[in-house]
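A short worksheet on the structure shown next.
Missing here: one protein chain of the complex. Every other protein chain is in place.
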Amino acid sequence: MATQLTKEKGASGREYKVKDINEADFGRLEIDLAEAEMPGLMACRAEFGPSKPFKGVRIAGSLHMTIQTAVLIETLVALGAEVRWCSCNIFSTQDHAASAIARDSASVFAWKGETLEEYWWCTEQALTWPDGEGADLLVDDGGDATLIIHEGTKAEKAYAEDKTLPDPNSTTNPEFKIVLSIIRDTLKKDPTKWTRMAERMQGVSEETTTGVKRLYEMQDAGTLLFPAINVNDSVTKSKFDNVYGCRHSLPDGIMRATDVMIAGKTAFIAGYGDVGKGCASAMKAGGARVIVSEIDPICALQACMEGYQVRLYDTPGIKRQNIKPQVDRFIFPDGHGIIVLAEGRLLNLGCATGHPSFVMSCSFTNQVIAQLELWNERKSGRYEKKVYVLPKHLDEKVAALHLPKLGAKLTRLSPEQAAYINVSADGPYKPPAYRY
Amino acid sequence: MATQLTKEKGASGREYKVKDINEADFGRLEIDLAEAEMPGLMACRAEFGPSKPFKGVRIAGSLHMTIQTAVLIETLVALGAEVRWCSCNIFSTQDHAASAIARDSASVFAWKGETLEEYWWCTEQALTWPDGEGADLLVDDGGDATLIIHEGTKAEKAYAEDKTLPDPNSTTNPEFKIVLSIIRDTLKKDPTKWTRMAERMQGVSEETTTGVKRLYEMQDAGTLLFPAINVNDSVTKSKFDNVYGCRHSLPDGIMRATDVMIAGKTAFIAGYGDVGKGCASAMKAGGARVIVSEIDPICALQACMEGYQVRLYDTPGIKRQNIKPQVDRFIFPDGHGIIVLAEGRLLNLGCATGHPSFVMSCSFTNQVIAQLELWNERKSGRYEKKVYVLPKHLDEKVAALHLPKLGAKLTRLSPEQAAYINVSADGPYKPPAYRY
Amino acid sequence: MATQLTKEKGASGREYKVKDINEADFGRLEIDLAEAEMPGLMACRAEFGPSKPFKGVRIAGSLHMTIQTAVLIETLVALGAEVRWCSCNIFSTQDHAASAIARDSASVFAWKGETLEEYWWCTEQALTWPDGEGADLLVDDGGDATLIIHEGTKAEKAYAEDKTLPDPNSTTNPEFKIVLSIIRDTLKKDPTKWTRMAERMQGVSEETTTGVKRLYEMQDAGTLLFPAINVNDSVTKSKFDNVYGCRHSLPDGIMRATDVMIAGKTAFIAGYGDVGKGCASAMKAGGARVIVSEIDPICALQACMEGYQVRLYDTPGIKRQNIKPQVDRFIFPDGHGIIVLAEGRLLNLGCATGHPSFVMSCSFTNQVIAQLELWNERKSGRYEKKVYVLPKHLDEKVAALHLPKLGAKLTRLSPEQAAYINVSADGPYKPPAYRY
Partner (left out) sequence: MATQLTKEKGASGREYKVKDINEADFGRLEIDLAEAEMPGLMACRAEFGPSKPFKGVRIAGSLHMTIQTAVLIETLVALGAEVRWCSCNIFSTQDHAASAIARDSASVFAWKGETLEEYWWCTEQALTWPDGEGADLLVDDGGDATLIIHEGTKAEKAYAEDKTLPDPNSTTNPEFKIVLSIIRDTLKKDPTKWTRMAERMQGVSEETTTGVKRLYEMQDAGTLLFPAINVNDSVTKSKFDNVYGCRHSLPDGIMRATDVMIAGKTAFIAGYGDVGKGCASAMKAGGARVIVSEIDPICALQACMEGYQVRLYDTPGIKRQNIKPQVDRFIFPDGHGIIVLAEGRLLNLGCATGHPSFVMSCSFTNQVIAQLELWNERKSGRYEKKVYVLPKHLDEKVAALHLPKLGAKLTRLSPEQAAYINVSADGPYKPPAYRY
């Protein structure tokens, strides 16, 4: 079936495959609104746009093709890049966003509700330029694009040695079967495709925990083929996206899914990490009584200090009743029920529209800065084939770019003050282990 | 046009006119969920259902035909009433709610997007039983049903005296034109229809400020034809619906309409009454900085005590740009814009689904209790043709009915304690002017 | 012993009796600080000071002789009044405040730790001018000064009829015994003293519930001898003093008395009226988990809507252990203890310094305005021998006087706006039953 998929070409000559190119106008309207909420990305356009640091640079991306991502893509384009994009999840594409980008800015291969075969076909298209070569830089989310390049290179090496072809039947994992099929097919047509792609690649910036974990494993095994920047652990990602993003999108999802009043209810929060902190704060603010379960005593004590009740809950025998898509009621032996949203997963994306643009602007500005860093330092030897977090001064820069939009005015240290507390007036302002 | 409208009949033999009777199953599912959130109404069913105090009583209603109202209607039915219903707003009907009620419980004449002619046709149907007679009791919201009965009676009196027919051209108000047309038509067929209806009516319970205001005007003019209970000013209505309802539904509406992050923004709240108090609390809780404008110095000082900034804002020359339905951007001379939702009106209903069931349960339990009070006291002379608020002990009862659902346990005064503070152990617990 | 008490005279020629006149400098310093926090009183000085509306008017006061009351007294003096003052509680005088006022502004008879005999001797002195006559106006707190005038008048009437002298042994109440003794003594020296005092009195403004309750009883019995204004039920008193005052002074008292961390603790609040609302809010804000007990279901439901747990607590057999003055530990059978502050009474005054000046400024500005109202309307017949609350526009004025200090700017209605919502642009802005 994947063989039946065909790319289309727009007036611009760019290839794409989206659900309906006619949704582009609606997508553009929402992109316009989102731009006002993503000051970090817009500041990157203003600062770096004129000098076009990515002029002629090919950037491939595999990351949820949403309205917010559209603003990220168009920021990369504004800095001079040629961009190809796919989504990193078969359900997360917003089709009007994909259409607007396909029509106006970049090659997009993404639609809501892809099959797994379609998903990996899209990934390959995003990575392969019309001349058959790959990208100079990669934006990845979850590590799938990074994975196929590494697996392809490994297979090509084996093939070069003894003509071994990868065997899709060697694995029971349905998704990995497809990856091996694609690599077997490309081996026949172009037996050094993925190797050349890896060699050309100057680096990847990775968005999330899952992808970061894979990268560290490859680093430790010595198999990582290009430098990687771990965007996930920037303070402006983890302490903003997780805490403030969830504080916003948890009640949003609950209200859209159930219309149930939060005030007066008892909210049970499993875990008081960054996500739990944001969620508990939202429930308390909405007038709920909050009970927290924790295994980590430090986080448990933090919960107590905020007035939350900390308790051990067992799970008795319960029955599940489906109410509507993404809304299930679990009925307990005593007759009372609990409504579970999005099967207990990502209700903010499942039941609402995910994190708001502003907090995604923090995350994505990290991506742009990581891409710039990888490109600008490609010859300096600063980044080896290892995993890095962004230097603190760049993390601080991401925050700084978001302040003017909120009317905030940052204080600047005088030379005397800077000397007294022994930091540079330009930052970084905190030691590496500072916890914020 | 209105003449082309025809009533339908279901398997039950009841008349109705809804958008699509097949949406009844979906409506029933959501009604089931709402019941769990409306403990006051469910407690009324448990307490009064078995004795059927409304056995044989006809109740007409004109009030937004939503899921929550469906629970109200079925409570009246559970108490023995025969119910006919229409919506009090041309846009507010939830069609699946209307269908479920039409199929299962009561005669409904309502759909989303009625024309004004259709709206008043529905109102007349809700008031007119198949035998041509009217209702024993009325639930009204905004006073339209009360209005047509009063206007009809007035016209019939004039007609009986000198055969005068009302002249729709005597008014420029398009809606009142329609009312006069309907009355003129009924006069020809049944010249004492509205008079008999008013005589049969034991009383109306009115939901909102607009209707209450009209009732007080009629009371003062001596033209009120039956007793009225002002449900709007019950504590369990005004201090709950306004404060907690808005605290819930304001961020809900903003998030559904704009997906904009509330944290870090500056929220401007015009007025710090009950609604303003709820809204400001929601915005502060979401991480916004709140600025309040007020004309009332007491409310302004309350705002200060909560840490809000109180300011005088002028309105400069601004431009309006439509983004999508119910979402407009007003652009100021300096280029910055403000997004206005639902044209500045009822964004919680316009952009979201209105107040949650729990808080509506408080309002609607007042309705049920008001209806019971009017019916039970119909012969006692307790209620004259005037406007009354519910006695405080009934207001307290509404609150009491909602507590068990939240796991709250009320303390009961011992006889000694009750004597010491000089109240009855059964309430009321506060003097009439108490402000809560 | 009371006979041994002697009044002193200062350089000004004014009589006084305080603990140590040398504490006046320290008192003055704290009065200066308090003035900055009592903008309502200072605004009264600015507005009414130049015209001296109380020129030649005698005002007697019986109200806690604290720093804040000192600012009230000096405001009355600034408006032209001659003032005599005593405290309305044997423990509440701040001696440095009493000294500063005695030296600089008014006759004061008050010290911390009076005996009951001394207390009533002070009360008589505050009411009796050097010429043996009484005051034109009275500021009362708890109604003791009002009581002695009424009892004195009653006794003089009986004495005039049949030479009956009041018999202190006719009562078992030790305090009323003293009152009767004083009246018996004055009857011998001046048998119409209290009657002339009552006749001269243009009215009393009463500060608290206890006094207000007595006034309504006298009104209902037809025995009230002069008009009374109930300051206690002004919105700017009850909704500010009770809510915001307690929100401030509860944690203040707890921290000074115990140094115990509030965060993480469970706070049990008995009653969720205005005081309970302020207290619960303070405990929640400090990181405690709050449990509320209530008998009033409306207040209980309000507590639920704020996320508090509502519960019924029984009192088991417990032991009491004194830790230090005003701090007792009640030990439960299971060994755990509860620290009770100020024997469960007024811990904010007992363990800290009571409400802060700003909120007392709201209460006391009501007093000044009530006194002005009583004096200005003394001949108009506006106030009969009944109990009145301040008209709403004066209540609003009190609030307005406190806004500029907080940097708040009040919005003013345009004539069109005022007409549209049907209020005067100058207020009052709300109907009488509005609950704030």
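Letters are used for the chains, namely A, B and C, taken in the order the chains are written, and counting of residues starts over at 1 for each.
Note that in this section a residue touches a chain if its C-beta (ideal position, glycine included) is under 8 Å from a C-beta of that chain, and two chains touch if they have at least 3 such contacts.
Computed from a predicted model, the values in this text were never measured in an experiment.
Enquirer: Identify the residue among A:Glu8, A:Glu199 or A:Asp296 that touches the chain left out of the display.
Expert: Touching the chain that is not displayed is residue A:Asp296.
Enquirer: Kindly state which of the options C:Ser92, C:Asn242 or C:Ser357 is in contact with the chain not pictured.
Expert: Of these options, the touching residue for the absent chain is C:Ser357.
Enquirer: May I ask which residue of A:Ser238, A:Thr258 or A:Thr353 touches the chain that does not appear here?
Expert: A:Ser238
Enquirer: Of the residues B:Phe54, B:Tyr308 or B:Tyr436, I need the one that contacts the missing chain.
Expert: Of the listed residues, the one touching the omitted chain is B:Tyr308.
Enquirer: Looking at the whole complex, which of C:Leu5, C:Leu29, C:Leu312 or C:Ala433 touches the chain that is not displayed?
Expert: Checking each option in C:Leu5, C:Leu29, C:Leu312 or C:Ala433, the one touching the absent chain turns out to be C:Leu29.
Enquirer: Give me the subunit C residues in contact with the hidden chain, please.
Expert: 29, 33, 36-37, 244, 247-248, 251-252, 255-256, 258-266, 285-287, 323-324, 337, 352-353, 356-359, 406-407
Enquirer: By the contact definition given up top, give the residues of subunit B that touch the hidden chain.
Expert: For subunit B, the residues touching the absent chain are 263-264, 284, 287-290, 301, 304-309.
Enquirer: Touching the absent chain: which residues on subunit A qualify?
Expert: Against the left-out chain, subunit A lists 233, 235-236, 238-240, 243-244, 274, 293-305, 309-313, 362, 395-397, 399-400, 402-403, 406-413, 427, 429-430, 433, 435-436.
By our rule, only the chains that are shown with their structure count from here on.
Enquirer: Using the average of all C-alpha atoms in each chain as its centre, how far is it in Å between subunit A and subunit C?
Expert: 62
Enquirer: Taking each chain's centre as its mean C-alpha position, how far apart are subunit A and subunit B in Å?
Expert: 45
Enquirer: Mind pulling the residue numbers of subunit B that touch at least two other chains?
Expert: Subunit B, residues with two or more chain partners: 244, 406-407.
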